[in-house]
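Left out: one protein chain. Kept in place: all the others.
Per-chain residue numbering starts at 1, and chain names A, B, C, D and E are given in the order in which the chains are listed.
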Amino acid sequence: MQLITAIIKPHMLDEVKAALKSIDVSGMTVTEAKGFGRQGGHTETYRGAEYKVDFVPKMKIELVVDDSQVVLATDAIVKAAQTGKIGDGKIWVTPVDRIIRIRTGELGVDAV
Amino acid sequence: MQLITAIIKPHMLDEVKAALKSIDVSGMTVTEAKGFGRQGGHTETYRGAEYKVDFVPKMKIELVVDDSQVVLATDAIVKAAQTGKIGDGKIWVTPVDRIIRIRTGELGVDAV
Amino acid sequence: MQLITAIIKPHMLDEVKAALKSIDVSGMTVTEAKGFGRQGGHTETYRGAEYKVDFVPKMKIELVVDDSQVVLATDAIVKAAQTGKIGDGKIWVTPVDRIIRIRTGELGVDAV
Amino acid sequence: MFTTRTGARPLRRALKRYVAPATLALTAVLALAGPVGAQDVSAQYDRAAAAGAEAMNMVVLDNIFIFVCAVLVFLMQAGFGLVEAGLTRAKNAANIMMKNLMDVSVGVLVFALIGWGIAYPGDFNGWLGFAGFGVAGFFDNYLVDVSPEALAADGFYPLAVPVDFFFQAAFAATAATIVSGAVAGRTKFIGYILYSIALTAFIYPVVVGWQWGGGWLSDQGFVDFAGSGLVHMTGGFAALMGALVIGPRIGKFADDGSPRAMPGHSVPLAITGVFLLFIGWFGFNPGSQLQADLAVPIIAVLTAFAAGAGAVAAMATSWATMGKPDVSMAGNGMLAGLVAICSGVGEVSAIGAVVIGAIAGSIVVVAVLGIERTGIDDPVGAFSVHGVCGFWGLIATGLFATTTPVNGAEEAAGLLYGGGVSLLGTQILGGIAIAAFVAVTAGVLFSALKAAGVLRVSAEEEMAGLDVAEHGSPGYGPDMLVANAV
Amino acid sequence: MFTTRTGARPLRRALKRYVAPATLALTAVLALAGPVGAQDVSAQYDRAAAAGAEAMNMVVLDNIFIFVCAVLVFLMQAGFGLVEAGLTRAKNAANIMMKNLMDVSVGVLVFALIGWGIAYPGDFNGWLGFAGFGVAGFFDNYLVDVSPEALAADGFYPLAVPVDFFFQAAFAATAATIVSGAVAGRTKFIGYILYSIALTAFIYPVVVGWQWGGGWLSDQGFVDFAGSGLVHMTGGFAALMGALVIGPRIGKFADDGSPRAMPGHSVPLAITGVFLLFIGWFGFNPGSQLQADLAVPIIAVLTAFAAGAGAVAAMATSWATMGKPDVSMAGNGMLAGLVAICSGVGEVSAIGAVVIGAIAGSIVVVAVLGIERTGIDDPVGAFSVHGVCGFWGLIATGLFATTTPVNGAEEAAGLLYGGGVSLLGTQILGGIAIAAFVAVTAGVLFSALKAAGVLRVSAEEEMAGLDVAEHGSPGYGPDMLVANAV
Partner (left out) sequence: MFTTRTGARPLRRALKRYVAPATLALTAVLALAGPVGAQDVSAQYDRAAAAGAEAMNMVVLDNIFIFVCAVLVFLMQAGFGLVEAGLTRAKNAANIMMKNLMDVSVGVLVFALIGWGIAYPGDFNGWLGFAGFGVAGFFDNYLVDVSPEALAADGFYPLAVPVDFFFQAAFAATAATIVSGAVAGRTKFIGYILYSIALTAFIYPVVVGWQWGGGWLSDQGFVDFAGSGLVHMTGGFAALMGALVIGPRIGKFADDGSPRAMPGHSVPLAITGVFLLFIGWFGFNPGSQLQADLAVPIIAVLTAFAAGAGAVAAMATSWATMGKPDVSMAGNGMLAGLVAICSGVGEVSAIGAVVIGAIAGSIVVVAVLGIERTGIDDPVGAFSVHGVCGFWGLIATGLFATTTPVNGAEEAAGLLYGGGVSLLGTQILGGIAIAAFVAVTAGVLFSALKAAGVLRVSAEEEMAGLDVAEHGSPGYGPDMLVANAV
């Protein structure tokens, strides 16, 4: 099993979710995040004082998939989350030794 | 060392924390998350317009433990977080190459 | 490539970001988190009822870096985030099999 | 006596002041007002007698003044909504506001159809000016009776009915809405609506009828100028029964029965609500003088003294007992002082008002903690503020009433002002009667709703929050990220 | 007739009541007021004749009363701000409040310089007391004309100009601010300011001039006591044109055109706003009586009945049609009832007010759903509440007006009270005229702003939110974490 972590633009979440559903990804976990990168931030002004906002809103998607699904899933995410504009985000894949479904205690593939 | 990531139902957090404490887990990090999976979501209505809420509230728990503790910890989480109802969540375990305690710079086991 | 995850005190974020920029880390992703550990929490009172707040506010920083940069980056984080007071946080490093830049589909080093 | 609101007199007075042609006012006074001091007569003379023009002046000013006071009392609905929403959780915030919105909306209509007729039975029998209200008359065109011709004929009286109704309806809505906070977070919306109708249609009007409607309590010389007992105890004891019958929110008490803190989602909103209630009370108490006269500012000052003393005392008490000055407790303290002064604000002295408010402020902190220990879950302290301090207000009048009340009436003085225990006894009797009647009727009401299965939502719905479960969507949008772990 | 606000009469009445030396009032009545019933004369006599002191009394009370009502109407600005902010997203909350702040700030000044002069043209020509307003006179010291000497000379009249202006200016600001919610979340700030100036300077005053200014509508016997048509339809139809020309917010409609829910960020704030509007309406309607008299409380009661019935009906309708009682719809329902009763509150009976409010409450729910289906994005339902229910209010007067209105006027009765269809026809005619005039002028206005490129922000700015894009920083600080996925 492997863990796919994707950082995407917040408003692309629905598209990505749909894309993953369409390839039968059974589930995922999403977290609000803020990103720093090439995209850079912007400057805001409050009562005359300027301040730089370096971190831009991002969504973080985590999904554990069977090794066989990894490429399919990452491709789907790239396709769905791509706007071509700087700041589209990253995907990284890390190995998973064990996965358990809490409800049943099932392990491995059965757990996802 | 290994990293245990658990996705649980929000209101089970106290039980899980207690269970982990009881087996002397020294610490953990928690993040608000939203989950998508078999549990499915529900429909809400606002001023007559229906909309589907696919993502349900979850808590994400991360803890780095010594290899020897992994099974103990995952079992504790499963036991504590299990309601038997769909949506109880997942646990996955990933390898950790290095861990550092920022305060002291200690490494490995001493760091947790 | 490796993934560095750092749990730090919220108000150290700017220093850490600056330190990482200074060693040319191209980007990072930040998440609000709550931590449990030696630092312990504190007690609050609301309308006469006491309650324990076990989880203290933390920031979670994730950055994928080239293997060559790992030590440099972790050292930078430790230096920047260290107050010497209990609760400074942890850093852990996990292996990354693949990394993709969504905008371009670039892989590996080119992706970060 | 004629300017007080103790018992039926005010209404007879009204009758007197308006129905009788102005030129007959003086005789009317002597005829109906019972033994009155010289100053009463002269005052009455100054106010109503002589030129018809003059009389009309005062009638207009009185009506406009009560209208303004009633508007201030209606503002209290916003105050209650904010206090209750602020002291409960975000997932129930829209539901709380909705309940308050319905208390006033349903309340005004139900009180017009039923409640008002029950509250002031005798006085209005056969008054056509009143036929516009009540089930039957509601379908006539009651404006017929307030056409200029009718006014002239009736000596302007009928026009006072609308303003008196407007003022009283605001009070009824207030009594109803007190309960909303005590049962917050677990009550079915339909069940709450049914309760609200029952309270404004029957429970509150019956209690009011006992005193302001000229019933048995007024004959005892019971004193409740603005309603520490009639309004606040009624709401407060209904709140107690509601919280009792419905039971605590899930997670409010640990397995060992010890209370758990369930912090409200916005103390700033709650204190904003306290400020609005404070403002509204300047319609509630001064307006209860029922006419525009020079007693109004005194009543306002005493009201402010009690409010301030209550807030300071609650702050100090919470500081002493909990180690820190609790903000929402201080807010409760101001409300407690305001509730307690309602009864005697026409009878007590400056120092009396301060002491009454200060004691109320201390009581409310103790009461809130005490109630929780008994396993009752009253998230906003409605019973402690309105029930307990309402009763304290009645007792306080029995202690602090002076021999020279602001409104020139000749009430019996309180224990501390040489009046002996008689007034005190009457006040306690009245308090017990109100508490008992409301506890029983509200108890039956909530039990019936429970039996009918319309009182409490399911555990799942409660966990999800009433906004989503009862109204379809959360009170705070997805962009106001509300944390999970609650 | 002299106490109604139908057509030019109220202003002539004012003229009559003040300019004529008090001792001439009686003759003045007979001379100017047209055929009046005996009671009018006597009332007028009671109020203004006899002692100069007496007359002044009533003038003072009238002025103070309207002043208080105007303050209540200004409070509605806070109500509108909260309703609109609450029902839109957090990223636009500061922008909404800013627009409301500017509506009243710009509005008061522009209405003084231009609008007021257009709204009440004839009546004030050559009145020096008015020279203080208007472009020219603005630079004089208009207080000269209200110095005690002038007062004495003018029989107190000029002093009524400021209070009348104060009251009318509050109405103008209200009409303007209605649009703010309908165009929320995508309008350029500068474009909104320009719209707001145009509405208070020209569009609203022209419409008001037709009726309250003594124009053609008033000659038809059109009845719009407090402005269901003049104020609310004007704001409501401007809101419709704004929403139409600007187009929907990004993401409001799916590709298949079906509407998507865009939940407001704080229903509790929205309902707090509804409560404040409810309170403000007790200045809006009773104040439209334009004098302190015994009709005021009746107007207040009818206003409360319509508000309550509207909220209950909207709750019930949403419950029936959507399966759950929608909170913000119930809030809209209360406002709908208040809007609808404005026109006839001086003419209808108690049951009439309840029915008018209830129908408005049901209409508004249907209208909100219907409007969305047409692809128009009105986030707060401004057109449904003010435009649709404003028109319903005009029609309702044609149906429910009684033969014996509260204010002693002798209006034609409505269809259901034996008056036949003539009043109904006039009401519909007036409604169509207002709708058409506003639709055209506002349509041209918004189209011009669009052509000038100052109407809508860019897609990026809209996504980022107007608080950041238009005002430099978010309305909620970084410590109030606002979720990304919106």
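FYI, a contact is a pair of C-beta atoms (placed from the backbone, for glycine too) under 8 Å apart; a residue touches a chain by one contact, two chains touch by 3 or more.
Here the structure is a predicted model, which means the values were calculated and not measured.
Enquirer: For the full complex, can you list every visible chain touched by the one that's not shown?
Expert: Counting the whole assembly, the omitted chain is in touch with A, C, D, E.
Enquirer: Specify the residue from the set D:Val110, D:Ala169, D:Met322 or D:Ala435 that touches the hidden chain.
Expert: D:Met322
Enquirer: Sort through D:Ala119, D:Ala292, D:Ala382 or D:Ala442 and give me the one touching the missing partner chain.
Expert: Hidden-chain contact among the options goes to D:Ala292.
Enquirer: Looking at the whole complex, which of E:Leu87, E:Ala112 or E:Val327 touches the chain that is not displayed?
Expert: Of all options in E:Leu87, E:Ala112 or E:Val327, contact with the hidden chain holds for E:Ala112.
Enquirer: Looking beyond the chains shown, say which of D:Ile197, D:Ala226, D:Ala311 or D:Val385 touches the absent one.
Expert: Hidden-chain contact among the options goes to D:Ala311.
Enquirer: Tell me which stretches of chain D touch the chain missing from the display.
Expert: Here the touching residues of chain D are 37, 39-40, 42-43, 46-47, 49-51, 54, 57-58, 61, 65, 68, 72, 89-91, 261, 263-268, 271-272, 274-276, 278-279, 282, 286, 292-298, 300-301, 304-305, 307-312, 315, 322-327, 330-331, 334, 348-352, 354, 402, 404-406, 408, 417, 476, 480-483, 485-486.
Enquirer: In the complete complex, which positions of chain A touch the hidden chain?
Expert: 44-51
Enquirer: For the chain that got dropped from the picture, name the residues of chain C it touches.
Expert: Chain C touches the missing chain through residues 10-11, 13, 32, 44-46, 57-59.
Here, only the chains that are shown with their structure count from here on.
Enquirer: Can you list every chain in contact with both chain B and chain E?
Expert: Joint contacts, listed by label: A, D.
Enquirer: If each hop has to land on a touching chain, what is the smallest number of hops from chain A to chain D?
Expert: Each step joins two touching chains, and the minimum needed here is 2.
Enquirer: Quick one: which chain's Cα centre is the longest way from chain B's?
Expert: Following the centroid criterion, the farthest chain would be E.
Enquirer: Using CA atom averages as chain centres, what separation in Å is found between chain B and chain C?
Expert: 17
Enquirer: Averaged over CA atoms, how far is the centre of chain C from the centre of chain D? Could you give it in whole Å?
Expert: Averaging C-alpha atoms per chain gives centres 55 Å apart.
Enquirer: Where in chain A do residues touch at least two different other chains?
Expert: 31-32, 58, 94-95
Enquirer: Please list all residues of chain D that touch 2 or more other chains.
Expert: Expected reply: 472-474, 481.
Enquirer: Which of the chains touch, listed as pairs?
Expert: Every pair of chains meeting the touch criterion: A-B, A-C, A-E, B-C, B-D, B-E, C-D, D-E.
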